[in-house]
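Dropping the structure in here first, questions after.
Every protein chain except one is present and positioned as in the full complex.
For clarity, chains are labelled A and B in written order, and residue numbers in each chain start from 1.
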Amino acid sequence: MDMTHSVQLAQLAFPDAVPSITMAHYLFVSAAMFVMGLIGFMTRKNMIIMFLCTELMFQAAGLALIAFGRHHLGADGQTFVIFVLCVAAAEAAMALALVVLLFRYRETLSSQAWKELNG
Amino acid sequence: MINTTLLSNLLAFAPDTHAAADHAVTEIGSGPKWILLIVGLPLLSSILSLVYAIIGNKTKLPAWTTVAAAGTAFLCTVAMYMSFDGTPYTVHAFDWIQVHFGEKSMIANFSFYIDTLTIYWMLFVTGLATCIALYASEYMSHDVGTSYCRFFGAFGLFVFSMACLVMGDNFLMLYLGWEGVGLCSYLLIGYFYKKPEAVAAAKKAFIVNRIGDLGLALGIYLIFVHFGTLEYAVLFSDPTLLSYVESAKTGDFSAIPTIAQWIPLLLMIGAFGKSAQFPLYVWLPDAMEGPTPVSALIHAATMVTAGVYLIARTYPLFLASESALPIVAWIGTITALLAATIGMAQFDIKRIMAYSTVSQLGYMFAGLGVLTPTGGAYHVLTHAFFKALLFLCCGAVMHGFAGQLDLRKLSGLRKVKGWGIVFVGMLFGCLNLAGFPLTAGYFSKDTILAEAFVTPGYSMIGWILLITAGLTAYYTFRVFFRVFMGPVEYHPGDELHDHDHDDHGEEAHHDTNEHGDHHSDHFHPHAPGWAINTVLVILTACSIAATGLYFVGGDKDAHTKHYADTMVSASTASYHSNYGKHAFEYYEKDPEHYPVAGVGPRGNIDKALEMPIVGGDPHKMMYYISGVIGVIGIALAWFLHLFGRTNAAECKMDPIARMFGPIPKLAENKWYVDEIYWAILVSPLRIGSHILHWIDKLLVDGLVNLFGLLPRIFAWIIRPSQSGVLQGYAVSMAGGVAILLLVVFVMVMQGGLS
Partner (left out) sequence: MDTIISPIALYLICVLGAVGIGAALPRRNKASEIVGGLLIAASVGFGTLVLALRASEIEGGLPNFFFYPFAILALGASARMITHPRPVYSALYFILTIIASCGMYLLLSAEFMAFALVIIYAGAILITYLFVIMLATQAPSSASEEFIDETDAVSREPILAAGIGFVLLAILTTAMFRGIGDLPAPPDETLAQESVLVNLPRKVERLLEREGLITNTERLVRNEDGTAAIDVVNRTITLENTDLGTTRTLEADQWPETLTAGNLDRLGYNLMHDHPMTIEIAGIILLMAMLGATVLARKHIELEDDLKAAQARKLGESMNPEMKSVPETGNA
């Protein structure tokens, strides 16, 4: 068998690894998304939006995982995105239940309404 | 009969000590285990009383339990006495403290040392405990219930502790018992804990005893340090100690190291505290706040003689000290005189008895000090009986007249129906105490007085004690003539409304406001019941019988004159005076062992023989002199307090007392000793402790508070960062991460990316 064919097969099954210069593009987007999620979490008082921001941070992490996975030509990155999805789903369920509960106590979604732990 | 033991022939007047070495190493045997019952049964009764209290028993069961336990213990003691063959032995209960370090080892087992001194002491301790428990079963009957259980619980514990004290085979057991009796004394003085006086008295007794106990503890410590053992059997056969005693006998104290001479001085402080000697006697009169059976048993007959026991038990140690015995003698004498003068001016009959106890204890110490432990021990025995009898009679009066103890408010009880036995008991008790000729107290006191005169250097003590004997006779019969003789008149005490009329089924007849002057038409004295009377009869009989002990029990082989002499001589307390009549007689009979010529511990024996009193042999002359002085005292009391007296409150003494100016008042106020103590000891301590309190409060606490304040200030500064707002924390966290990353990044950059 000639080598070109095998390389073709490999290209089918495993596309080219992302060159590092290209991966930097994805990582930059990922970092920027993460930071925007962080800023949103720090500034927005609405608890639902705060949780949305955490989802945004999850999303940024997922993008980085996929990019690295592609770079290394393995499936682990994608596998971990599945777990990130799981955690995000669990977090969404719990967080939303909590938000509903807290809303029932204070009739507001503001996180500023909960500061019993002040020193 | 009882043979010489390890020490008796060493301490006997015997210049040749060839037998010493042989006896010194004698292995001590072990006795039958049933002897443990003497100790165990009172403890069991104490525990049972506690159980009764827990299950809420409302009967006299605790009393009967205690009587049975004490009675069985007494029977066991008698059995122990009967089976004793003259050789000391130990009874081992269990291993207690066994510490080995290096070549030394500290062994203090829970075991008991039985010799004649132990038996002698235990006989009257358990016997009196039985009688007084029986007495108390009636006396305390108003408190049936938890308090009753409490009383008998402490009572049983006391007998147990006293047994440990007397029977223990080492100093640690003695100390255990010593503290145990102190605790029981505290508990029982404070029995009426709702009365502030009782609580104060209990505290006073406890604290004053602590001073003495410190001395005892230090003494025991020094014994261990110097002799390396705490066990009697080892200590008293220790060659070092025997050599000390030998050199002391020749008057050469320079061979004895100072530390050994300090031991008795420290032990003595313990004895002074427990036996209420000057200057630690002040707790005993106040201790009369406790129930009268307690006063009789603990504070007259048994516990307060623990000091005498301690000195008798460690007599070889005392002999080996140049100054210990003279101090004991002088302290005893001073106490005897001081307490007698106070007793003369008191009006509370129980307090008079308390001061007489202090005074008689002073006699015992003087006896020990003038080299007659026999006399001291004999006086302990006779005093135990007659003083218990006197206290129980006073208790019966107190019980019957609703707590009345003022002799100015009681008169002529002899003629009141139902008080005959109390009268007779009181009469015999008073005769004994006053030293009326041919009573037990007369003989035991004479033993001490005569020895005081024949021991060189102590004649001054003899004269003071003789004067004290006269004073004793006077104040004793002052009580007797005021309370039991003369016209009938009585006023009930302040406990009237508590119980008395209930017993007679005459409730509601009494108005508590009418205490003033009512007579038998309003107040019916509560004549003692069978239990009290039985005990009084027994004790009266014992007091009389104690006289006989002066004439029986002598052992020619052991060169002892009478029972107490025999018992004491066969123990560690053995000391045959080499002065006076004894030595002289023995010399005549046995010149080989008792040469007249020679030097004794207190001087030249020839000089001793040249000290007759009023031209006769001191012992014989003392019979007459002290007898006459006792009778004079009684006669004076009769003339001043009975002759021509028409009511309870007034007598011929009153105008005479006024002639003495402030002296009677001073005596009545106990020479202001308590106040002097307060001024020179308690007040400075208080002021000092206040100063220290403020130093503690301002300086120490201030420092601590300052250190406490610093974190608070720091916390106050940084507290706003804990806003409780979630997002505030998120900002801090993100900022922290940013800074951390920056630091790491800069570090990596500087280190190069390799």
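Rule of thumb we're sticking to: contacts are C-beta pairs under 8 Å (C-beta built on N, C-alpha and C of every residue); 3 or more make two chains touch, one makes a residue touch a chain.
Fair warning: this is a prediction, and the values are worked out from it, not measured in the lab.
Along subunit A, the points of touch with the absent chain fall at residues 1, 5-7, 9-29, 31-40, 42-46, 48-49, 51-53, 55-56, 59, 62-63, 66-67, 69-79, 81-83, 85-94, 96-101, 103-105, 107-110, 112.
As for the chain not pictured, it touches subunit B at residues 727, 731, 734-735, 737-738, 741-742, 745, 748-749, 753.
Rule of thumb we're sticking to: only the chains that are shown with their structure count from here on.
Look at where the CA atoms of subunit A average out and do the same for subunit B: the two points lie 90 Å apart.
By the touch criterion stated above, subunit A contacts subunit B in their complex at residues 38, 41-43, 45, 50, 111-112, 114-119. On subunit B, the positions that touch subunit A within their shared complex are 715, 719-727, 730-731, 734.
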